[in-house]
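Shown here: the complex without one of its protein chains, the others still in place.
Chain IDs A, B, C, D and E follow the sequence of writing; residue 1 opens each chain.
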Amino acid sequence: MWSFFHKLGSPPWLYGISGSILRWLLPLTLLALVTGLVWGLLFTAPDFRQGNSYRIIYIHVPAAVVALAGYYVMAIAGAINLIWKMKMADVAMKAAAPIGAALTFIALLTGAIWGKPTWGTWWVWDARITSMLILLFLYLGVVALYEAYDNKEAAGKACAVLSLVGTVNIPIIYKSVDWWYSLHQPASIKFTGESSIDPSMLYPLLLMITAFYALFTCCLLMNMRAELLQREARTNWVRKLALAGGRG
Amino acid sequence: MSAPGPAAFCLRLLRRQLVLAVRRPIEIGNPLLFFAMVVALFPLGLGPAPDQLAGFAPGILWIIALLSNLLTSDAVFRSDFDDGSLEQLLLSPQPLYLSVLAYIGAHWLITGLLLALVSPVFALMLNLPGEAIGSLVASLLLGTGVLSLLGCIGAALTVGLKRGGMLISLLILPLYMPVLIFGSAAVQAAVNGSPAGPYLALLGAMLSLAIALAPLAIAAGLRISVDA
Amino acid sequence: MSAPGPAAFCLRLLRRQLVLAVRRPIEIGNPLLFFAMVVALFPLGLGPAPDQLAGFAPGILWIIALLSNLLTSDAVFRSDFDDGSLEQLLLSPQPLYLSVLAYIGAHWLITGLLLALVSPVFALMLNLPGEAIGSLVASLLLGTGVLSLLGCIGAALTVGLKRGGMLISLLILPLYMPVLIFGSAAVQAAVNGSPAGPYLALLGAMLSLAIALAPLAIAAGLRISVDA
Amino acid sequence: MYFQSLDALLHMDGHGVFVWSAYLITSAVIALILVAPGRRRRRFLRQLAGEVKRQQAAAGDTRGGD
Amino acid sequence: MQADKPLLAAESLTLERGGRELFRELSFEVHPGHLFQVEGANGAGKTSLMRILAGLSRYGFTGRVVRSAPMLYLGHQSGVKALLTPRENLAWHVSGSGIYSDQQIESALEQVGLSGYEDVPSHALSAGQHRRVNLARLYLSNCALWLLDEPFTAIDKAGVAQLEALFVRHVERGGAVLMTSHQSLQVEYEVRFLSLLEGVVL
Partner (left out) sequence: MQADKPLLAAESLTLERGGRELFRELSFEVHPGHLFQVEGANGAGKTSLMRILAGLSRYGFTGRVVRSAPMLYLGHQSGVKALLTPRENLAWHVSGSGIYSDQQIESALEQVGLSGYEDVPSHALSAGQHRRVNLARLYLSNCALWLLDEPFTAIDKAGVAQLEALFVRHVERGGAVLMTSHQSLQVEYEVRFLSLLEGVVL
């Protein structure tokens, strides 16, 4: 167990192992993504109320789910960095933020596009939607704060503090927005809810959710690899790697 | 020449911050002025239908409180950073947790408390029903405390940045949202005649949590900022 | 080593200000983010009823434009004053009127212009009818110019003050009002289907007047601030 | 395959614009986040290789690393 | 003198900044009675070293610093608030290291030549007077270890001579001073140099 943690702290080991994980995970992810997309787009029957527009669900929901989960990945990495001063956690946190922001963006955008045919408007100040927008700001805040610091070590610490503070906030945002919403107007817009999901829709959806998780993992690892090299630019193993043209 | 006890030191810091603020009356007047101006702007921008205004008054008042807090929190540590006082604070043998609380306390006194005290005037200008004014003041008192604590986290994290600009508003506005929601909900509840107590209790709980945790984040942020 | 002509110098100043802003990317993004977040605050505070929101959209958008201008204009001369560049500007053989215009121009480009360009997105989020968007953008383009000019007068007068300044912001703020009134009136007119042209023409007239006179006031204000 | 023709697939009873644009933009964003880190890594390695070679040439040393 | 416990010990400090190595494996000890002057051209790394020794920089260097006495650090920035008077600046100083009576503060301000200016807002002081407010803290301090980054900046000749005398008094009483300056000290006391040009020197 200890030796595992010890290895986790070693950049060349992490670089190597992430390389070999990616070698099989990346093709698998792409395969799952394409299968899920084609399945959802071509082979499922349309929803009886929403017609074909519901096909957006296969990207909208996975993106939203993984975007939310990604924040916790980032915050936990930040906490590890602060408490155990583990450099790899810093790398992971830095790598997670832009991916999370991109997924949040996808969720928002597909939601907005979906809203037009279903609700007749691009944007509604619904509880979930607003909290998603706030999540985007939280991610962007971390990215911007990291970029604003010249000293990257300090940047990592500062972002860790920020993302931890944000974590406390996320459940509050969720709950509070719900309460707030129920006060003001009846839930005229209802998400379809799990119960109405037919297995023929559920399976491709589950596949897509898995694929998005895998996608997140792949992007995280790739970002970490790039970041690792830049941080370790002065060490021998990176220089050797550079001379070998990246294979090694 | 004995070193002062933490409490005595804290009070001295608080006094220092308040004197500094009073010497720059614009600092104190600004949130109020801002408050007054936006209250005046709203009817101008929206058209002054009185009944509609009343419906929106809780939200408007709370949004203004939030914005004026946001605008002033950037400055809490700025001048101390620029003139080197912040370094000295970090090197002090006193517990940083308490010193930070003194800074936040001063900020709250000259923004939050003052705003809460004058808010009834503005509430009347926006036709807020008289019976909601109690919960408006109470919610502002509690809520601006949370806002000051959160705002100072943002201030601490960005004070040392050469290229930060107004980054602080991006960092802390998302954190402000729950306070805004509960604060305006409390007032709205009072307007509708339902009990505002639960919302105020929630704000109180958030305040306690923030008082316990925010100074830790702020202290960490200051150490990072001075180092970078 | 010949001294540059006034126009060339002005362009160099403009470039310098823009580069300074770009080095602080958040500075540029900030008015936009501020815009976005405050647009998000309103429905949270006021309740998300779409039709009501649409009625308020022109006013809300204009108030936000005004606020973000107000927030950023304070900083136009601040850092140059603090590091001594402003003294050097005043000692320069170049005409101060033009130099000042370069500062204002840079400020407008990174706040007003950018805001006007992205405002359609926010307008849609607040359910503003599509046919009003043209006049929203036009009114913002003209109006934010006036706001930048007025804001810089305030900034020039207050930049050197160690204390006080209250009075000056009291003097400048009322000047913002007509811009807000005509700006939101132009959009409101377009929403109602009446012609927005007259309002826009009025904004244009105000802009011309401000361009002619404001730099004089700003130049005088800077000389006073550096002297004090 | 649910759809009868390519045209039906593209049109989707009037919802085609929405569905397709959502899928296209999503694919674009996914492609971006998948490609960007790899490019960043390769560009950095190339740049570093040049730097190392220059240093080695300057030191008159042709061994790889040390 | 070397026998007692050092007030400050630096153990193999190495710092690299902007691609340049500023110092490497720098080790030294500061004992009571030591008067150290850190030497080096502009950009040699004096300020960076002082901040590491004071504990203000915690990242980006390797090595260890052990401090075993209360310390007073004065940096490039004066830490004097322009809106407060000299008296208030000293009484409410954020370092919170002491409670001083009005008399103590007045006598400290007199020592740095500011009597008559106790209640003038500090922004109405000249550059040198502004720095003198800060230097008055040296007369109030009971810290054994002083870390001073260019204390003579903007101070006139008489002021420099007075400060030098103060430093000597402090080290003779068992304190220690580690300072940077581009001027040579004119004192009748053994000055130890720490030169950042050539590496480690004791």
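The rule is simple: a residue touches a chain if its C-beta (ideal position, glycine included) is under 8 Å from a C-beta of that chain, and two chains touch if they have at least 3 such contacts.
Please read these numbers as outputs of a predicted model, since none were measured by experiment.
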Residue touching the undisplayed chain, where the options are E:His34, E:His93, E:Arg132 or E:His170: E:Arg132
Selected residue (touches chain absent from view) among C:Ser99, C:Ser135 or C:Ser148: C:Ser99
Residue ranges of subunit C at the interface with the undisplayed chain: 1-4, 8-9, 12-13, 15-16, 19-20, 23-24, 79-80, 82-94, 99, 223, 226-227
Residue numbers in subunit E that touch the chain omitted from display: 18, 40-47, 76, 113, 120, 124-129, 132, 150, 153-160, 182-183
Touching residues (missing chain, whole complex) on subunit B: 162-163
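By our rule, only the chains that are shown with their structure count from here on.
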Closest chain to the centre of mass proxy, which here is the mean CA position: B
Contact-richer chain pair [A-B vs A-D]: A-D
Geometric centre distance via CA averages, subunit E-subunit B, whole Å: 37
Of all residues in subunit B, the ones touching two or more other chains: 23-24, 82, 162-164, 167, 170, 173-174, 177, 181, 227
Junction residues of subunit D - those touching two or more other chains: none
